[in-house]
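After the structure tokens below, expect a handful of questions from me.
With one protein chain removed, the remaining protein chains of the complex are shown where they sit.
Chain IDs A and B follow the sequence of writing; residue 1 opens each chain.
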Amino acid sequence: MYHVGKVLSPLLLGAMAMAGVAASGPAAAQKMYDGVTVRIMTRPGPVIAQRLVERGKEFTEMTGAKIEVAEVPFAELFQKLLTDWATGTNSIDVGVFASSWAPEYVDAGLLQDLTDYVAKDTKIEINDIAPFFREYNQKVGGKTYLITVDGDFQMVYYRKDILDQMGLKPPRTWDEYHAVAAATDGKDLNGDGTPDFGSCMFKKRNAQSYFAIMSIAAAYVQTQGTSEGMFFDPATMKPLVNNEAWAEAFKIYKKNGEYGPPDELNHDIGDTRALVTTGRCALAIDWGDIGPLSLDPGGEAIKNKMGATVMMGTKKVLDKATGKLVDCDATRCPHAIDGINYSPFAAFGGWTGGINAKADDKVKQAGYDFLSYMNQAAQSNVDVTIGWTGYNPYRNSQLDNLEPWIKAGFTEESAKNYLGAIKDSLNNPNMASDLKIPGTAEYQGVVLDRELARFLAGEITAEEAVANVETGWEEITERFGRDEQKNLYKASLGITN
Amino acid sequence: MTSGTGATTTSRLGRVAPAGPNASVTTRARLNEWLDRQSRQLFIAPAVIIILIFSVFPTIASLVLAFSNIRLRAGSYQVQFVGLRNFRKQFFGTEQFHFLGTFTSISLLGWIVTIASAASLIWWLYRYAKRDFTILGFIGRLITASMGFGLALLFSATLFSGNPFGTLGVTIFYVIVGCTIQFLIGLGLAVLCAQPIKGRTFFRVVFFIPLMITPIGIGYSFRMLADTTKGPFSPIWQWIGLGDFGWANHAWTARLFIVIGDSWQWIPFIFVILLAALENVSRDQVEAGQVDGASGWQVFKEITWPQIAPVAATVMLIRIIEAFKLVDLPNIMTSGGPGIATESMTLHSFFAWRALNLGDSAAIAYLLLFVTVVLCVSFFNLLVLKRLRPA
């Protein structure tokens, strides 16, 4: 029964796709997943969740499978999924969550290996998915466990109109960033008569600030390509954090605040985006969302005025032997461009769907088909051009094909600029992978986040902060088991020895 | 019910079950009889059992968690006993700054406060030992005094020496400052409302409303109100030159805002009960006092206050117990920021739980329980009971 189901279902899937078209007649035939309910859990709000609901209705129409989306606060999502699955409650069949959490779920044996499902899937066009997402994001230990619905990494956004007007070039390093921020801060950027801000950066505790700090630190730490890693020494699992590179990143992050809104410390990404989309910021760090958000209703103030560029690079990088910052040269920074080392950080890694290993076979198949449906170019190439979905490009066809973007409201120039920045990031061989080992939520969301918050609040110095992070990380590593963590860290970077 | 009643009466008096003509009635009667005999237990059993299962047992189990390292595996928990490690970490290890605070050297002011508090506590113990000594009472007071001294030392080493304090200090701050403000304002409002005014019902209803509102809602509303750019007071902030001032950027303003939100919700509770107490104060005595020429303050101090003091002490005890549990407001308004300035112990524990570090989470929760119990029991024994006991 089990095997029959497994073999039959992909066949049926093919039939279903056709039946989906045929079934639109009045005497609708029995649909393939009639009576099947797929319960999905993800974060709340229009972002991510709402599109799942809408596409879910289409999917139900096509296949009969009912899609139920449960939304829990982002901060609780990680442990809600883990406990639901680990404790055998199994009230959830599919989780849509950060790809960086997958190793912990896989390690606990909770996620279904999707390799076979993908192999039999005729519609997903797996090679159209950008290599970083295909190889690093969807896979854990060489096996595909996840299906991407959103591609995430951070970029720097700037007000092209303002910079052009003032004769400034888009920044490439943090020094240039600060220069631009200083020049634009206090100017009225959106013509409403009130002074606006040079730089907007979310800094609230227990929100997204730790992603920004990692984005800043990446270029200072990682030079040798994605497999080098920026968090630990793969040989000893010793944190690479108590050094001048991370301390510098902390200082840069704080310095940005000098050009930012007064209560920036209490701003999460939502507050920052509200400022950016109303045209109050000359510079900002964000995921890919700003591009499509500028096209949504409410983004009129910055429509076709936003430029995007790859995350700031640096001419000084970390010397791992001494923990000091040293100048870049050809051996130290093999991937440098004009002497500047870039390392776009795949912050969060993007929203991905994974399937509960304990779910019913038929539910698994229906769940997979739904994730695949979300991922397929026919759907996702439209969804990524809509800002409020929260979905950002992750397929080559989304980057090469300007047409949907122009249809969505971009001028050709803006579309090229935006997609160019994404392509520059994705094609950079030195792209930094997010931490993907058990305990990630604690390493980043508790320890790093807390020390960062204390540093920003002026409780401790940058040097103390990075030293504390190191101690905190070592403690977590010890608790989870050093060897185990080391092997998983290596696996997450694709190091096999 | 009626037939059963009749049957049991017989059984009560005659000890013999009536030989009823109808068998089913007899069964029911027997059942009723049995129930009545067990009623002693049956009345109280549900409450005791439910408390045992959902309160006592979890508390014990939580203690085991506090001494362990727990990991979730598919279908099970992996528990590893680690002894005192989770607690050591809070007091001496990497979490020290987070739980207790950052320590450098104690300043002169810090020393003065430490020594003064130590001296007064010793004096207090000495006086007790001389006057009416019982071993149990002395041990209790010793625990209270140690806790008092510990807290005095904590604040001397942090607050009075210019260092930030941790979640323990923040919790105590919420309890002491919050409850004091709430008591004073609540009492003040109750006294105002007890005056011969028109529309007392209106004021009472209006003042009562905040207590009904979910703390989450209050958290968001106050965040909205305090917003420096979008909030209703932003023109005022701009006007007094504080337009660029972010309340969330500074430890003390952030804490203050949380106390204001908390007070908005809880003042009504104190107000309502104290008002009821004031209305029960005999008018004759007050009027007699007034006729005798006592000032308003004298009347209050000599006649009114002694009568409402027991109620005031109890209402404050309730409030203090609840204040220790504060979590929703800092979670919503600041997420514990800036830094760790507004993080209460419940929030601290909650954050650890959220990353599934159950051992640390339980350890912090237990420390909170310990502090709460010692302080509340001290308050109860030393203030409430003293008030109730005729001197």
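The rule is simple: a contact is a pair of C-beta atoms (placed from the backbone, for glycine too) under 8 Å apart; a residue touches a chain by one contact, two chains touch by 3 or more.
We adopt the following convention: contacts and distances are computed from a predicted model.
The chain not displayed here is annotated in its UniProt record as "Maltose/maltodextrin transport system permease protein MalG", chosen from "Multicomponent Na+:H+ antiporter subunit C", "Anion-transporting ATPase", "SusC/RagA family TonB-linked outer membrane protein" or "Maltose/maltodextrin transport system permease protein MalG". Displayed chains that the missing chain touches over the full complex: A, B (touch as defined at the top). Only one residue from A:E104, A:D271, A:E442 or A:E459 touches the chain missing from this view: A:D271. Only one of the listed residues, B:I303, B:I332 or B:A355, touches the absent chain: B:I332.
Chain B residues in contact with the hidden partner, per the touch definition given at the top, are 1, 4-6, 8-9, 12, 32, 35-36, 39-40, 43-44, 46-48, 50-51, 53-65, 67-68, 77, 79, 81, 188-189, 192-193, 195-197, 201, 203-218, 220-225, 229-235, 264, 268, 272-273, 276-277, 279-280, 287, 290-291, 293-296, 310-311, 314-315, 318, 321, 324-325, 327-328, 332, 345-346, 349-350, 353, 358, 361-362, 365-366, 368-369, 372-373, 376, 384, 388. Residue-level contact of chain A with the missing chain is found at 39, 41, 43-47, 68, 70-74, 76, 80, 83-84, 87-89, 91-92, 192, 269-271, 273-274, 277-278, 289, 293, 298, 388, 390.
The rule is short, and it goes like this: only the chains that are shown with their structure count from here on.
Centre-to-centre separation between chain A and chain B, using Cα means, comes to 42 Å. Residues 75-76, 78-79, 82-83, 85-88, 108-110, 204-207, 261-266, 357, 439, 441-442, 445-446, 450, 453-454, 456-460, 468, 471-472, 475, 479-480 of chain A touch chain B in their complex.
Per the touch definition, chain B reaches chain A in the complex via residues 69, 71-76, 89, 94, 97-98, 102, 164, 227-229, 243-249, 251, 334-341, 351-357.
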